[in-house]
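Note that one protein chain of the assembly has been removed; the remaining protein chains are unaltered in position.
Here is subunit A:
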Amino acid sequence: MALGLSWTLDWIRRSGAVIADKRVELITLDRAIGDGDHGENMDRGFQAVVPKLAMLDDDATPGDALKLVATTLISTVGGAAGPLFGTAYLKAAIAVGSAPELDGAAVVALLTAARDGIVLRGKAEVGDKTMIDAWTPAVDAAVAAEASGASEAEILAAAAEAAAAGAVATEPLVAHKGRASYLGERAIGHRDPGAQSTAYLLQAAADAAQAA
């Protein structure tokens, strides 16, 4: 079933709920190898996004909702996560254009554009122990699922599963970007907080599609 505005709104609301729920966990992950503000910043951003959804017109598109998330995160999150996630949602919004409903190919385009936007801003590569280590496996899994004829919900479920595995797989890595890069081998054994929040956001997308 193609995914429309109601899925997009449900994804964003579920994102707000899971980030609020995992705020302390994300702070704890970031305190270990960063500066301890990731959960606080992401929570502040999504708590600002959710009330704004009521401002969208009834005939708004998924792209309109994603753009609202982008501008709100850029102006409220701060840190590195604000420009990075903000750019992700902005590029995703541009990728889906004004389509009222997203089919499997559009879902893949959304995820791919989001990942490419983060790479463009942050210049991180796979293996640098950043959110890209969750995003890129998610995009790869989505591409593979779509090619095998999976439904939109199945594509997002595959992406979410790959992102969660990707976040776990950051644990043995040495960081090459962001504050954790200063730690050298001391970063080994700690999960990247941005990869973990990415996994939660994509799980929210999959859950919303499952419920649609």
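Operating definition for what follows: a contact is a pair of C-beta atoms (placed from the backbone, for glycine too) under 8 Å apart; a residue touches a chain by one contact, two chains touch by 3 or more; residues count from 1.
Throughout what follows, contacts and distances are computed from a predicted model.
J.: Considering only the chain that is not displayed, what protein name does its UniProt record carry among "Sulfate adenylyltransferase subunit 2", "phosphoenolpyruvate--glycerone phosphotransferase", "ABC transporter permease" or "Succinate dehydrogenase / fumarate reductase iron-sulfur subunit"?
T.: Per the UniProt record, the undisplayed chain of the complex is "phosphoenolpyruvate--glycerone phosphotransferase".
J.: If I consider the whole complex, including the chain that's not displayed, which of A:62, A:82, A:104 or A:137 touches that chain?
T.: A:82
J.: Based on the whole complex, identify which of A:19, A:74 or A:153 touches the chain you can't see.
T.: Here the residue in touch with the unshown chain is A:74.
J.: At which residues does subunit A meet the chain that is not included here?
T.: 27, 31, 35-37, 40-41, 44, 74-84, 121-122, 176-179, 181-183, 186
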